[in-house]
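Starting off with a structure, shown below.
The block that comes next holds subunit A.
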Amino acid sequence: MQTSFTPDQLRDPAITAADEILRKCVHCGFCTATCPTYVLLGDENDSPRGRIYLIKDMLENDRPASDAVTRHVDRCLSCLSCMTTCPSGVNYMHLVDVGRQRIARTGRRSAADRLLRWLLARVLPSPERFRLALLGARMARPFAAFLPGRLKALVKLVPPAARTAILEPRVFPAEGVRRRRVALLAGCVQQVLDAEINAATIRLLTKHGCEVVVAEGAGCCGALAYHLGREEEALAGVRSNVRAWIRERTARGLDAIVINASGCGTMVKDYGFLLRNDPELAPGAAEVSALARDVTEVLAAVGLKAAVAGAGTTVAYHDACSLQHGQGVREAPRLLLQGAGFEVRDVPEGHLCCGSAGTYNILQPELATRLRDRKAANVDGVGADVVAAGNIGCILQLAPAIGRPLVHTVQLLDWATGGPRPRVLDQANWLN
Partner candidate 1 sequence: MPRVVIPVRCVKTDMRMPVPDTPTIARRQQIVGALRRIVPDGVIADEAAMRPYECDGLAVYRQIPLVVVLPSTVEQVSAILRYCNANNVKIVPRGAGTSLSGGALPLADAVTIGLGRFNRILEIDWDNRCVVAQPGVTNLAITNAVQHRGFYYAPDPSSQIACSIGGNVAENAGGVHCLKYGLTTNNVLGLQIVLPDGEVVRVGGRHQPEGEGYDLMGLLTGSEGLLGIVTEVTVRILRKPETVRAMLMGFASNEAAGDAVAAIIGAGVVPAGLEMMDRLAIHAAEEFVHAGYPLDVEALLIAELDGPQAEVDYLVERVAAIAARCGAACVRVSASEDERLRFWAGRKAAFPAVGRISPDYLCMDGTIPRRRLAEVLARIRALSEKHGLRVANVFHAGDGNLHPLILFDANRPGELERAEEFGADILRLCVEVGGVLTGEHGVGVEKRDLMPVMFDEVDLEQQQRVKCAFDAGGLLNPGKVFPTLHNCAEMGRLRVSGGQLPFPDLPRF
Partner candidate 2 sequence: MGDPLIATDEASARDAIGWAVSEKTPIEIMGGGTKRALGRPIQVARGLSLAGLSGIEDYEPSELVMTAWAGTSLAEIEATLAANGQRLAFEPPDYRALLGGAADGATIGAVFSCNLAGPRRTAAGAARDHLLGIRGVNGRGEIFKAGGRVVKNVTGFDLCKLVAGSFGTLAALTQVTFRVFPIPEAEATVLVIGLLEQDAVAVMIEGAQSPHEVSGAAHLPAGIAALSGVSAVGGAGRAVTALRVEGPAPSVVHRVAALRRCFAPLGEIEVLEAEGSQAFWREVRDVTPFAGDSRLVWRLAVPPAGGAAVVAEVGRRIEAEAILDRGGGCVWLATAQKAEEAAGAVRDAAATVGGSATLIRAPEAVRSHADVFPPLAAGLRDLTARVKRAFDPLGLLNPGRMYAGL
């Protein structure tokens, strides 16, 4: 596509990157129909091609973000379905981040909106702060009906009794011969909301010969803040993670950095790009990205032990967007589950997002709910015993709407290979 940036504008590396991306887009429109918001709203502005256009217009003309661009980019889930679809290789993810930062700097938002965003960016990435907030929210839950829209959405998302435990830095030795040494990204929101996932991941990895280390100094991946347009805050976290893992790697060696929340995985795999202009950390960041793996990718590489439980259970596998679109991981989890004896079923409209999308369900509750209900109907239509997904966000989002238990893929794999049977399988209403 034609662009018109001045040489002056192109001195800004963000603009150079945006220009390169924009030039790749041939305006074919293939991406529109696989975009969840276009499917719901039928407005070109709510399609990837429309957003690309809106962002292009804003950047080319050095305009402050108009209400239109803010409204429509805010509605974007960052599900990256458009990137899977795009034959031309347009990196929408990087473009929309440039757009979001410009909007954060120049857009007009209501005070309430700004406050909510600030709160999310401050609280979620810190497990301690989040746990405190949760306590508050849990107390607020009975009063949810009286809260205004988006705050209500936030409070309602909090499960009434989450199994919280914060992972401290330490090493979990491999069982038997050590075949790999991997760092686990402990995560922020996930470990507070469901500690079972990390526990299962560690059991699974160690029994397959992986030594797991939770590196000193590594924390939240930075995605939440970054996608809220708070670049500096996010990059500070990114830098300390890069330092922590490089330190660990240099000291004791690392074969992979394992991530079991795919939203974080997409982010870590992008560190190399994010810090490409950082004179000190660019090479380290690239190295970290090259080491980053979803937990299922690592397991697929080491091979799964023979299954001892769970055989014949039907599993509806829900593709988390960050896993299928963000990282292009579609086969590994399916093959692992099949290999472990589960009967895996695909969910129709699998490419459409469930509406969780980081903080989306809090910021855009109406659209998020429509997507959730659509997804839930598709998942329930499959009629499986249990639903598996590779991302905590999806699990939390779908739980209240789906008539069957939801677990993280690793929980099923752990169970099949000798770990405990996921508790939710035995609960009629798994939330309580």
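Note that a contact is a pair of C-beta atoms (placed from the backbone, for glycine too) under 8 Å apart; a residue touches a chain by one contact, two chains touch by 3 or more; residues count from 1.
Candidates were picked such that all candidates are chains of the complex that A comes from, given by their letters.
As the structure is a computational prediction, the values presented were derived from the model and not from experiment.
Within this complex, subunit A touches only one of the listed candidates (1 or 2), namely 1. In the complex of the two chains, the subunit A residues touching candidate 1 come out as 1-4, 23-34, 38-39, 41-45, 47, 49-50, 53-54, 57, 66-69, 72, 85-90.
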